[in-house]
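Shown next, in structure tokens, is the structure this report addresses.
With one protein chain held back, the other chains of the complex are shown just where they sit.
Take a look at subunit A:
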């Protein structure tokens, strides 16, 4: 006796996708919606991460890491005009449980655990949104901004971005070995 009850509903239609061949996407990742989802090369999509293109297309660059239970894409219906597409540039790490609805997430940014990036927000390059921090809707953060603690922010001048990007690449290499990829399921 199977403990799982199969849904009587027909499966939701797959969203149109444009997937790179070197993408690592877990079988249990969820891609929903009706608009185009573009995933770049060497990007890792963890199991149970949710990408929803119901209201706006999603574009994710190369060498990104999208962790489990993170939610990418506009989550609920936009008020009037069409919502801005969600663009995530290269080398971005989205941690567990983060919600990203921003218009543009700059290269090398890190969205920490359970952080939120509001609709239409623009993050510059190498930004870091600390755990549980929130970026308001439509906010524009300059490059190298670090959000941490209780709404505190600073500009990071440590100049170790190249090193961080290298570390992301290595992390991707490790995850590639750990996460079996099932691109075919989503094409």
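Brief remarks on what is shown
Note that in this section a contact is a pair of C-beta atoms (placed from the backbone, for glycine too) under 8 Å apart; a residue touches a chain by one contact, two chains touch by 3 or more; residues count from 1.
We take it that contacts and distances are computed from a predicted model.
Per the UniProt record, the absent chain's protein name among "Dynactin subunit 4", "Vacuolar protein sorting-associated protein 21", "Beta-adaptin-like protein" or "Phospholipid/glycerol acyltransferase domain-containing protein" is "Dynactin subunit 4". Checked against the hidden chain, the listed residues A:78, A:149 or A:180 yield one contact partner: A:149.
If you put the missing chain back, the residues of subunit A touching it would be 128, 130, 146, 148-149, 152, 154-160, 163, 166-167, 170.
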